[in-house]
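Only one protein chain is missing; all other protein chains are in place.
== chain A ==
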Amino acid sequence: MDRFVWASGLLEINETLVIQQRGVRLYDGDEKTKFDLGTVVLSTHRLLWREQKKHDCCIALLLSQIIFFEEQAAGIGKSAKIVVHLQPIPPNKEAGPYQSSKYSYIKLSFKEHGQIEFYRRLSEELSQKRWERISVSQPMQSPGRSQAGRVRAAGIVGIERKLEEKRKETDKNITEAFEDLSKLMKKAKEMVDLSKLIANKIKDKQGDISEDETIRFKSYLLSMGIANPVTRETHGSGTHYHMQLAKQLSGILQAPVEEQGGMMALTEVYCLTNRARGMELLSPEDLVNACKMFEALNLPMRLRIFDSGVMVVQLQSHNEDEMIASAVETVSERGFISSEEYAKLVGISVLLAKERLLLAEKVGHLCRDDSVESLRFYPNLFLTQD
């Protein structure tokens, strides 16, 4: 605790607030101090502690004095703590609350939690070491300063200047963070243009390339990305967005759903479209809302919800009765069938196979045999025989 100096609690120019947390008590080593309820403040340069009630009681510690720090988990009746190990006391340190201490570490006890976030931010600051790059207008390191923590600029101009600095800092951080993302997006655009080019070339040379290859290539395109994904940026959010999304979805889903026999579980649709989009992923809600609009927009697909709650996207051309009749025929041929066997036979997912068999049971064409082995379906002889 003897590394702390008295402070005014005000931040220097170029010193930025990172995070603050109420309800923190300070320990000198393992001993409680009289600083038992306050707000701990982390800035780019310092670690401050300010008494909750008496705001003018404030102490500070330079981040450069921190060697390392660690978490101490909460226990019964004990709050979680962060233990901060400090460098030896510098020779020309200013006045502080403790003249000397036998400990070279302090503890911050988080009585109102917040330790996880604080720990994270402290790690960030200590790894970035921004205090080395950004010099504050009133350097605290230089010896011979008469009073601790006096800000150079006072008055409204000073406040304005501080705000301006803070804004610039935030701006810079955001720009840095998104630089990588925009680089990635540029690359993606290049890839998309390339694939469009190749696709067109294929279309022109239709005769030279076999259908098989074309199909394969088209599936690569689908899995690589769509040229212009409908995003909230381009089309906003809300109904308009969902409408556009619905149109795009019905376009790309036509072929895969047909392949699967006219019906595909919504979870599969979700995976397929998000894989195709690559970026600008859809949330499950957006997908469901868009699918709900198929009917209203006269698109050739429907969102259908079974009794069991399972949701599927179904082609409008899908004929339910035909499906049931073919299922019943299959069962009659084989005597009986289970969902798994039927799924394998027809080439659809087990979930959809079960739904189809349940539907046939619902209309009375099949009956069930529920035993310890499995659930099987038989032709409904109860109704046909006798």
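Criterion: contacts are C-beta pairs under 8 Å (C-beta built on N, C-alpha and C of every residue); 3 or more make two chains touch, one makes a residue touch a chain; residues count from 1.
The working rule: contacts and distances are computed from a predicted model.
Quick one: the chain not pictured, UniProt calls it what, "Myotubularin phosphatase domain-containing protein", "Signal peptidase complex subunit 3", "NADH dehydrogenase [ubiquinone] 1 beta subcomplex subunit 4" or "Vacuolar protein-sorting-associated protein 25"?
UniProt lists the chain that is not shown as "Vacuolar protein-sorting-associated protein 25".
For chain A, which residues reach the chain that was dropped from this view?
Residues of chain A in touch with the missing chain: 336, 361-362, 364, 367-371, 376, 378, 380-383, 385-386.
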